[in-house]
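Every protein chain except one is present and positioned as in the full complex.
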Amino acid sequence: MATAITVEEVAEAMGRVSALLQTQKDYLTSLDQAMGDGDMGITLGKIGQALETYIQQEATADIGKFLAGAGMAANKAAPSTMGTLLATALMRAGKVVKGKTELSSEDLAEIFQAADVGIQERGKAKPGDKTVVDAIHPAAEAFAAALAAGASAGEAAAKALQAAETGRDEVTPLRSKIGRASWVGERTEGLVDPGCQAFVMVFKNIIE
Amino acid sequence: MATAITVEEVAEAMGRVSALLQTQKDYLTSLDQAMGDGDMGITLGKIGQALETYIQQEATADIGKFLAGAGMAANKAAPSTMGTLLATALMRAGKVVKGKTELSSEDLAEIFQAADVGIQERGKAKPGDKTVVDAIHPAAEAFAAALAAGASAGEAAAKALQAAETGRDEVTPLRSKIGRASWVGERTEGLVDPGCQAFVMVFKNIIE
Amino acid sequence: MKKIINDPVDFVPEMLDGLIKAHPDQLAYTEDIHAIVRADAPVEGKVALATGGGSGHLPVFLGYVGKGMLDGCAVGDVFASPSADQMLAVTQKIHGGKGVVYIYGNYGGDVMNFDMATEMADMDDIEVRTVLVKDDVASAPPEEADRRRGVAGMIFAFKTAGAKADQGGSLDEVVAIAEKTLANTRTMGVALSPCTVPQAGKPTFTIGDDEMEIGMGIHGEPGMKREKLQTADEISERMTEAILADLQPNAGDRIAVMVNGLGATPPEELYVMFRKVHDIFTRKELTVYRAYVGEYATSMEMAGASFTFMKVDDELAALLDHPAHTPFFTQV
Partner (left out) sequence: MKKIINDPVDFVPEMLDGLIKAHPDQLAYTEDIHAIVRADAPVEGKVALATGGGSGHLPVFLGYVGKGMLDGCAVGDVFASPSADQMLAVTQKIHGGKGVVYIYGNYGGDVMNFDMATEMADMDDIEVRTVLVKDDVASAPPEEADRRRGVAGMIFAFKTAGAKADQGGSLDEVVAIAEKTLANTRTMGVALSPCTVPQAGKPTFTIGDDEMEIGMGIHGEPGMKREKLQTADEISERMTEAILADLQPNAGDRIAVMVNGLGATPPEELYVMFRKVHDIFTRKELTVYRAYVGEYATSMEMAGASFTFMKVDDELAALLDHPAHTPFFTQV
């Protein structure tokens, strides 16, 4: 991960994520079938497809505009819970880097935080409710903390991934407290949260 | 089979048939499932049950009245095709021996023929259409012919059974031409007609 | 297929009891709960309409008992005819002095029992006329159309003949409308899964996971052909073409369309099929006069569908549009 990131690099990473969401469709669906309604793979797969199209059509150097546009495309493509949260994250991320054609490590930290806050505001889930928040929130915090402690963007990303995985694993034994999974009650205990798992997969893919 | 048959003997035979219809329920249903709607065992089983109750409640020496009453009980219990035909046969049989308290071999032949004609009139099937008619009609004819040739009732009944079996087997390779099975078309070729098979079973049980 | 039932023997009487309790303003019964009539029967001075047959086909039959459609019906056990007695009881109860029309499907058991009921009603001086429904094109070729079984097409006959009676038509007129309706009505079905008669306890037939049965009857009677499952468009095209080949409409004709679910097939799939029917009609310059998409004649939990087309002229169109109000069918 370079320190100054251009829109091409963002698009390239988004392209990789889009491909991943499409190839991991069935796996993500199977996670959601265990404690939800079994559509997460379908909706994220659709978003992958929509983003792929978006990347090919959108030609702007403004990374903020590029990210916000991606968010809107994602919401239209599949406005499920995770889809809407991903869309919200992209829109909020776009907002904080509006007008920029290059991103510094600090910009990345801001993007990360904006996505985290946006998801929490839109979905009203708190850490510990066993949602994607339990992966993205510690990851965003770890990223910022590592940068503050002098780490490179790459090192910070590695720490963030670790934090996301830990967050995911910590809530796995818990009961889902919000969303569709909360109705499944005690049977969610021990099952990995699909949203957490999706975030870890996507984030790993971005930083690799 | 004695030459002079009393209402007790008729009731006894009817009791045996009632039991048979109930124990052979599943077998009869399976035959009807292959080329019909799969209810023949259920309906005949119900008739068996109704006749059992009827026998216990009805106290008359008039065999005609006894048979006609059984027909009405049968129709109420299960008015499917075979049920209605069986009811019709019993009612018609009752009619021709009305007032009699004993049946001669000739009476038996008349009963047999009345049942045969009644079934044909009510159901409008002709021999060769692949229905119960193809078992009962040759049986009735063979019974009368054997008596006319000097056979005992027992010997005539044996001939009648043979004729019923032959009749059943002769139509097995044919296509059903009437009733629900006719809609199954060529797929009925080679399948035994459930009505024929039911008649053979019942008749065998009566004369044994 | 799993069922929510009690003792299978009680299935039909319990179902009927529930129906009467759910629709007390609309339905009543004679001494026998299998003999159901309009709550306001007899309607004096009106030709009465009755039908009957086995249970397991809701809304057929008693879902159509009510204003503008039927006056009564007798229902038997699942897929089994009611008795002549029960049909007679309905006939006596609904007779409003202008005669009774029986409209029912061409099934052996039903025909024999309705015939017996007719003979008995005759002794009560009730004039009974019979119109047999034989709309299923898959059950016999056109040359043997008399052998065809009656399926969802009967609902169009209940509707138009019921409207005619509601408008004060004579016995002859009501019979003529039922006959004219059926002369212009054809049906064809497809089944994807079997159903289970509660007392039999196992499915009426078996069918592969990738198979369908074209021409299946509504009692699980085997159809014309077992085939690989096709797409909604292919199935719709085939059934539409088969019916139109038999009905032979001309460009410009108006046709009422019923896309009927057999039980387990969701309305979503029925609308996907209707869309294709509509497209084919447009291509052939036929007009969908009215669309009925839903469950109108079922086989319990069978998956599948049937199409019924009825060619209408001004008279049938107006009768089809006449209001009706029954437990399962309300049209304003």
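Labels A, B and C are assigned to the chains in the order they are written; within every chain, residues are numbered from 1.
Everything below uses one rule, namely that a contact is a pair of C-beta atoms (placed from the backbone, for glycine too) under 8 Å apart; a residue touches a chain by one contact, two chains touch by 3 or more.
What you see is a predicted model; the values in this text were computed from it and never measured.
Trainee: Report, in label order, the displayed chains that the undisplayed chain touches.
Mentor: Spelled out, the missing chain touches these shown chains: A, C.
Trainee: Which of C:Thr160, C:Ser193, C:Asn260 or C:Thr308 sits in contact with the chain that's absent?
Mentor: Selected residue, touching the omitted chain: C:Ser193.
Trainee: For the full complex, which residue in A:Leu31, A:Ile63 or A:Ala78 touches the chain that was left out?
Mentor: Reading the full complex, the residue touching the unseen chain is A:Ala78.
Trainee: Where the complex has a chain not shown, which of A:Arg16, A:Lys65, A:Lys95 or A:Arg180 is the residue touching it?
Mentor: A:Arg180
Trainee: In the full complex, which of C:Glu127, C:Glu227 or C:Glu269 touches the chain missing from this view?
Mentor: If we include the chain that is not displayed, C:Glu269 is the one touching it.
Trainee: Considering the whole complex, not just the chains shown, which residues of chain A touch the missing one?
Mentor: 29, 33, 35-39, 41-43, 46, 75-76, 78-81, 83-85, 88, 122-123, 178-180, 182-185, 187
Trainee: Mind pulling the chain C residues that touch the left-out chain?
Mentor: The list for chain C reads 1-6, 11, 14-19, 21-23, 55-56, 58-59, 63, 190, 192-193, 209-210, 212, 229, 231-233, 235, 263-275, 278, 288, 291, 293-295, 298, 300-301, 303-305, 325, 328, 330-332.
We adopt the following convention: only the chains that are shown with their structure count from here on.
Trainee: Going by the contact rule set out at the top, which chains touch both chain B and chain C?
Mentor: none
Trainee: What is the distance, in whole Å, between the centres of chain B and chain C, each centre taken as the mean of its C-alpha atoms?
Mentor: Result: the chain centres lie 32 Å from each other.
Trainee: Could you put a whole-Å number on the gap between the CA centroids of chain A and chain B?
Mentor: Here chain A and chain B have centroids separated by 76 Å.
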